[in-house]
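Note that this complex is displayed minus one protein chain, with the remaining chains in position.
Then we have chain A:
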Amino acid sequence: MFERIKHMLIKEFIQIFRDPKMKGVIFLMPIIQVLVFGYAVTTDVKHVSTAVWDLDNSRASRELAARFERSGYFDILFHPETGETVQGLMDRSEVQAVLHMNKGFGADLEAGRTANLQVLVDGTDSNTAGIVLNYSAKIVGEYSEKILVTRMERLLGKAPSGGVTLATRAWFNENLESRNFYVPGVIAIIVMLITLMLTTMAVVREKEIGTMEQIMVTPITQKEFILGKTLPFALIGFADVILITVIGVFWFHVPIRGNLLLLFASTALYLMTTLGVGLLISTVSQTQQQAMMSSFFFYFPAVLLSGFMFPIANMPVVIQWITYLNPLRYFLVIVRGIFLKGVGPQVLWPQMVALLVMGLAILWLASKKFKKTLS
């Protein structure tokens, strides 16, 4: 039995490495993806291009604008003087935020009245707009607190006491860098994509060229054939996990605080689900195009509904239920837990059990369907 599986494996590897396109898919694609997610895809909001529409031009208004600039989040690039100019800047997306201070801003503050600052943001990108508004609120809050404190000091002759100060600290990802969130996630999505595609392609190609029928008249058993068609891609999946981990840790300095062996063990559980889905797709596909389409039909919803980019907690309840059927969801919790939190099986066991159960169920279903398609 092992002899035959070994020979299937060797044949599969010869075929994969003989095809330059395949080599690209297996090694280049993960590297490109991890570079894209490490460098380009970032939800950090910095250097917001800003215009200051200061009709007051007083000491106070200039100081407030300077505070925005000093925060590091805002780059003041324009000083428009009319509403039309502001409109134009926003229309052409030259600025994402406008600070608008009316005439009398400084005088109001001097006189102890409440002064108004208007912040206009480009709400097209709702995510960024929300973050920009948060930053603004924080800066304005600090500024107004400072004015209050100075005023109190003047009145009381000493600084006021009491009150609450906020001290925040992010655990696990101290600087809230999005690459620390995404790079481990890339492991999960890439391994799914590659193993899913390679398995379906490898099986359906044999159907297409007619070798499947030829193989079926040999004494090879169904189990041997399935193992011979999945083990090579499981090995490639592991190779990709190592490749992405190495790039993530040594190039992007993503922390890896947990146990690497646990990562590999969980990868094995996860591979059972992705290879199982791959086999299942290959039983219903007759051509490689069909297999490709079906794979993507599974892959895109799986990625979108996994928590890779969008938090599952924000999804409608019904959709949240569906995500429980998504193996990617569990594996993402595991990889992020191992990379960033350094937690072990005592925390991650529910996810691991979920993957194991799903993996066994899918493989069982796939091999059952597989048998049917042959006869």
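Worth pointing out:
As a working rule, a residue touches a chain if its C-beta (ideal position, glycine included) is under 8 Å from a C-beta of that chain, and two chains touch if they have at least 3 such contacts; residues count from 1.
We take it that contacts and distances are computed from a predicted model.
A chain of the complex is left out here; the name its UniProt entry carries, from "ABC-2 type transport system ATP-binding protein", "Pyruvate ferredoxin oxidoreductase alpha subunit", "Fe-S cluster assembly protein SufD" or "3-oxoacyl-ACP reductase", is "ABC-2 type transport system ATP-binding protein". Remark: the omitted chain is touched by one listed residue; of A:Arg4, A:Arg62 or A:Lys341 this is A:Arg4.
Of the candidate positions A:Ile215, A:Ala265 or A:Leu356, contact with the unshown chain belongs to A:Ile215. Against the chain not displayed here, chain A makes contact via residues 3-4, 7-8, 11, 14-15, 18-19, 209-211, 213-221, 374-375.
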